[in-house]
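All protein chains but one are shown in place.
Showing subunit A:
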């Protein structure tokens, strides 16, 4: 059949994937700590139909050959680890990371998940947990008679105790970093999991060794830029239409020959 049909099909499915990425970015434009994805395209293999420099006769060679590409594919989606804006919320358990770093979350299956979404809450036992109820690591237990909770920029957490003048430290909120954060596996719920590509987590004190400082009473907004996504959507849609047009044209060519011969 007509080769252009299959080539355009790869174009259509690649643009389709790109649009899915864009729509997911736009859907998460207000998600705290969300990092946008970018679909990366690459051209597929080329078929060599006729080799340049081949012999066209005993003493003459073809000046140029024919090699035809077979389309496009999405090699992968890349998380963009640029920082979102900081939004001041004045909530004592809202924490933003100003720079590199992830919070560690104890998942229900016992493994550690990583997130930059710093909207924490207290559960019935006084533990600091995510909105889903997963415990923050290292665990922080807030005493029952605690008053004001303070998180320092280096992650020290202290509380005032009702009736006592001294502040009481209840732990350190350490963060981790990865050599290749783009290799982390996004598992939804603003959480990421370590993979072979991301490397092992390196835990440290916020503000030291390249880790960003913590800012209490703020959250990091999504890093999706609406205008950029809109422009991407336009180019994706038009590219899709052009590929669809090639499919139609190829189809009409086949139709023409079957009906006219």
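Note that in this section a residue touches a chain if its C-beta (ideal position, glycine included) is under 8 Å from a C-beta of that chain, and two chains touch if they have at least 3 such contacts; residues count from 1.
Keep this in mind: contacts and distances are computed from a predicted model.
Enquirer: Absent chain per UniProt: "Small ribosomal subunit protein uS13", "Flagellar basal-body rod protein FlgF", "1,2-phenylacetyl-CoA epoxidase subunit B" or "UDP-N-acetylmuramoyl-tripeptide-D-alanyl-D-alanine ligase"?
Expert: Result for the unshown chain: "Flagellar basal-body rod protein FlgF".
Enquirer: Determine which one of A:43, A:125, A:145 or A:164 touches the chain that has been left out.
Expert: Final answer for the missing-chain contact: A:43.
Enquirer: Considering the whole complex, which of A:14, A:129, A:176 or A:191 touches the chain not shown?
Expert: Result: among the candidates, A:14 touches the missing chain.
Enquirer: Decide which residue listed in A:80, A:127, A:158 or A:172 touches the omitted chain of the complex.
Expert: Reading the full complex, the residue touching the unseen chain is A:80.
Enquirer: Looking at A:28, A:175 or A:236, which residue reaches the missing chain?
Expert: Candidates A:28, A:175 or A:236; residue touching the omitted chain: A:236.
Enquirer: For the chain that got dropped from the picture, name the residues of subunit A it touches.
Expert: 2-4, 7-8, 10-11, 14-15, 18, 38, 40-53, 62-72, 75-76, 78, 80, 82, 99-100, 179-180, 182-183, 196-199, 202, 208-210, 235-236, 238-239, 242-243, 245-246, 249-250, 252-253, 256-257, 260-261
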